[in-house]
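Everything below concerns the one structure shown next.
All protein chains of the complex are present and in place, except for one that has been dropped.
Let's turn to chain A:
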């Protein structure tokens, strides 16, 4: 999907559908199978698997407490797949362009800039994690519960410092509020049908399907 406006719309609607119900998540998964490059849009296993493991652990705890753990696992995994696809497809400047298109050069530029900085921070964070892991390996510290605290401390401190440096750079360059950009969007012939199809899971997630089947039965 090339048009970032339709991509943002689709991923928002599908994520809400997946979060709302298991049926919505199943329908969103079918959409993901039909309209995305599937496995090609996924990050490498070293990034995706820990996230899925965290969701699975939460689901397990929920099940033990009598909650809907399996439903949570399915819904959150589908949301992770959608987020991975949206992140892989997003190019530099697209979020800023969409925000300016939607909200104008003042508020839209602010919102878009914050979003762009946040998204660029994800790739920086990934590289930082790799570097810290390597440094720990050099000291003979194996990945595990003991390595989580120093890893988290280093990442938090470096990210805060980076945010501070970026903020200072913006001030030095004269940034105050808002900006000007003329967003232009490319579109693929499949973009509109895919965005319309994204509404179906949202509708399914709001329908009381169980009641419908009882009536039919």
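The working rule: contacts are C-beta pairs under 8 Å (C-beta built on N, C-alpha and C of every residue); 3 or more make two chains touch, one makes a residue touch a chain; residues count from 1.
In this section, contacts and distances are computed from a predicted model.
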Protein name (UniProt record) of the chain left out of view, among "Acetaldehyde dehydrogenase 2", "Cysteine desulfurase IscS", "ATP-binding cassette domain-containing protein" or "Phosphomevalonate dehydratase small subunit": "ATP-binding cassette domain-containing protein"
Option touching the unshown chain, where A:34, A:70 or A:157 are the choices: A:157
Hidden-chain contact residue, picked from the options A:16, A:60 or A:136: A:136
Positions on chain A contacted by the hidden chain, ascending: 128, 131-132, 134-141, 147, 150, 153-154, 157-158
